[in-house]
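Excluded from the complex is one protein chain; the other protein chains are retained at their positions.
First chain written, first letter: the chains are A and B, and each begins at residue 1.
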Amino acid sequence: MWDNIKDFASEFFVTGDPLIYGADVAIVLTVVAIVSALTYFKKWKWLWREWLTTVDHKRIGIMYVIASLLMLFRGGVDALLMRTQLAMPELDFLEPEHYNAIFTTHGVIMILFMAMPLMFGLFNLVVPLQIGARDVAYPFLNSVSFWLFFMGAMLFNMSFVIGGSPDAGWLSYPPLSETMFSPGPGQDFYIWGIQISGIGSLMTGINFIVTILKMRAPGMRLMKMPMFTWSTLSSCLTIILAFPILTVTLALLFIDRYLGAHFFTLDGGGNPMMYINLIWMWGHPEVYIVVLPAFGIFSEIVATFSKKRLFGYKSMVFALMSISFFSFFTWAHHFFTMGSGANVNAFFAVTTMLIAIPTGVKVFNWLFTMYRGRLSFPTPMMWTIAFIPCFVVGGMTGVLLSVAPADFQFHNSYFLIAHFHQVLIGGVAFGFFAGLYYWWPKVFGFTLHEGIGKWAFWFWNIGFYVCFMPQYVLGLMGMTRRMNTYGWDRGWWELNLTSTIGGFLMGIGFLFQVWQILHSIKFFKKAPADPWNGRTLEWTIPSPAPLYNFATLPRVSERDPFWEEKQRREKGILPPPPPPLEPIHMPRNSGVPFVMSAFWFVAGFGFVEHWTWMAIAGLVGVAASMMVHSFNYNTDYYIPVDEIKRTEAAAAKGAV
Amino acid sequence: MAHANHTSSAAHGHGHDDGHHDPEALRMMGFWIFLITDCILFGTLFATFAVLHGSTAGGPTPSELFEMGGVIAETFILLTSSFTSGLAVLSMNRGDRKGLIGWLAVTALLGAAFIGLEVTEFVKLVDEGAAISTSAFWSAFFTLVGTHGLHVSLGLVWMISIMLQLRKRGITPVTRRKVGIVSLYWHFLDVVWIFVFTIVYLMEVM
Partner (left out) sequence: MARQHDEHESHGSLKSYVIGFLLSLVLTAIPLVVVLNDLMEGTPAKVLLLGSAVLQFVVQLFYFMHLKEEKKPRYNLMVLLLGIAIVLTIVAGSIWIMTYNKVA
């Protein structure tokens, strides 16, 4: 009996690597610490009532942000481990297998479990407030989306200590990812982790499209929407059109692995190239999905801190929406070297060059907004200013890569690595940081320490260039991606060492950000409702926003309504008094999303371990949860006027 | 004041969007968008089928094994059920709960017959040596047709749960929306089947 358990455990858990044993201990200690803290402070009920069952978009947004920052930490540690291994030639810091696992999880976590949830967090925190709505269109579904993302991320991260991490690259190309070459459960963790969180992403996409199209405050016509809302709409449109492709692609790979089908195998008529074709049909739009909202954030920030209207509003809208559509016509540039022939390569090279045009339009819009503006430079604006040159360079190297014949040289070299890190860090990460800094006071009700934030900014920015500029050169010198070591005779070590130093500088930048948050919590400084002299509706309500957001729904008649109102007030024109309060219709909290997602987790784990009984049990649980929800008709309630009055009075008192 | 405000917002709301929303109409719209995502899901499966349709790897070919009798029956059954689910909606609009539940039951029975025929077909194919692991063609075939079948089966469970809710609660704005959504879903599955029938069956035996 004991031997059986030991055998099982040695297969079930990852064994033999001291780094992973260390992580095991850390995980156990953290879990014990969290559980005992919750028990000691009697917070279990609070956790369940206020957070796990919440359908409030602001709380869901906060949970997204916390989860994504944790994932940023894990993905960042992965990156630093890799950079440490590559710092000098012929290092034995990481085993080759371990290195494979780490570059795989780094990529997956940063894109799918860091950038995506951070973006969803910002959607949730900002969009309903910007359009003057009380919640999203489907608050219950919103909670389902979050918990599916969370459970998917947990499932994926678990592979690290149970069963072994996936190690076939962040997009898991077959035939390497097929059972023949990746027999362990790591690949199945990859598939199910992404699959479960992907369902959540799809539903968030639907949710925000309907929210934006249908829930805007009276008078806010489409062409009067704030730019971040526009960018959310374009990103969500891309999500709903692209994510089903990912779902199918991963499902087909799983059917290959689970039922022995022959979609992408080398035998039986399968075709691995089809997987590459399909996954990039999602993968290319995916990079636009994460970068479009960053464009929206920069537009808000540039206008606010230039104290000017955004230059070229219409062209910006046109650029965002056309990118979300044309991003579906460039996917083959990720595999020019596959051999699809000159016509295919020529077509996709041209479309790739064309899509750079709307992006360029936006850069000019931001520059012209700043031109002759009354500029100020708090942290959100600093990130924005740093983004522009960084993204322009990243975009230009992208255009170099789009030249199909030249791509045969650049393909899968460090030149490519440097390019996409430049657009993803310089565009997406900087953008989301800028957004977090900008909306932080509104979300949490206290201001962040600017000085520490500036340190973080400089460490990140200097670190970025020190890390990635040498990689362009390394790529041209012939260093290919995913190589775990190199010889002294290559002449690469100086540049690699420089790059590693840059990586650690960014790590220090992250530590400064954590310090900044902790410091600002400790020396709590209450945020005013309108800390930045803002332009849009979210700054008209108290910080943090009350449960129902707007006591009375605002009426909008122009762009930047809050700014215009403030201008009129200065001239002595007062807005009409708000209409009298009415009871507010709100959705009830529900435990179903959490429970249902937990069942998805169980089902996913069953599929991963090929324990069919467990998978079936999980799916039955999912179906039962849906039924419970469907048969429940008691889903909403009204907040009485008295309570609204009390809340508003308390907020007004706190603000003084 | 409250009254004036209300009327102005109502007049306003007709032109475009407004703070007061019909939650059931919102849900219909969300479901429509979900159906579009489902279209893309099927589109991807069709693309895979189109690319792999010649790859039988020396194994059995579709023209050897397809038997059109069952497939034609399936097609007309599903088409009829799409029609009867429309009749259910018509009964609902008349406020006729019995007729509504009756037509939904007919629709569900036709759906069950469709699934029965499809399962029989699959079992037969496997018996004749064409399983999902036989070749790329059969992998693509079983996945595409099976995904449609799975959608129909989920629709059946859903329809039964709505019939139970209708019995308990009658025709309310919420149940109206649910019936509307499930019938939309059912029409959608019929549309997908038309393409399965044309591309997978007719064009392979042609």
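As a working rule, a contact is a pair of C-beta atoms (placed from the backbone, for glycine too) under 8 Å apart; a residue touches a chain by one contact, two chains touch by 3 or more.
Computed from a predicted structure; not experimentally measured.
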item: Listed residues A:Leu171, A:Leu278 or A:Val608, member touching the removed chain; value: A:Leu278
item: Given A:Phe329, A:Phe368 or A:Trp455, the one touching the chain that is not displayed; value: A:Phe329
item: Absent chain, residues of subunit B that touch it; value: 16, 29, 32-33, 36-37, 39-40, 42-44, 46-48, 50-51, 54-57, 68, 72, 75-76, 79-80, 82-83, 86-87, 89-90, 93, 136, 173, 176, 180, 184, 187-188, 190-191, 194-195, 197-199, 202-203, 205-206
item: Subunit A, residues in touch with the chain not shown (by the definition above); value: 209, 213, 237, 241, 245, 266, 269-271, 273-274, 277-278, 281, 325, 328-329, 331-332, 338-341, 344
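Simple rule for what comes next: only the chains that are shown with their structure count from here on.
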item: Inter-centroid spacing, subunit B versus subunit A (mean Cα positions, whole Å); value: 33
item: Residues on subunit B engaged by subunit A in the complex (per definition of touch); value: 1-2, 5, 9, 12-13, 16-19, 21, 26-27, 29-30, 33-34, 36-38, 40-41, 44-45, 47-48, 51-52, 55-57, 132-137, 139-140, 142-143, 157, 161, 164-165, 169, 174, 178
item: For the subunit A and subunit B complex, residues of the former touching the latter; value: 132, 137-138, 141, 202, 206-207, 209-210, 213-221, 240-241, 243-245, 247-249, 251-252, 255-256, 259-263, 267-271, 274, 278, 281, 553, 579-580, 582, 623, 627, 630-631, 633
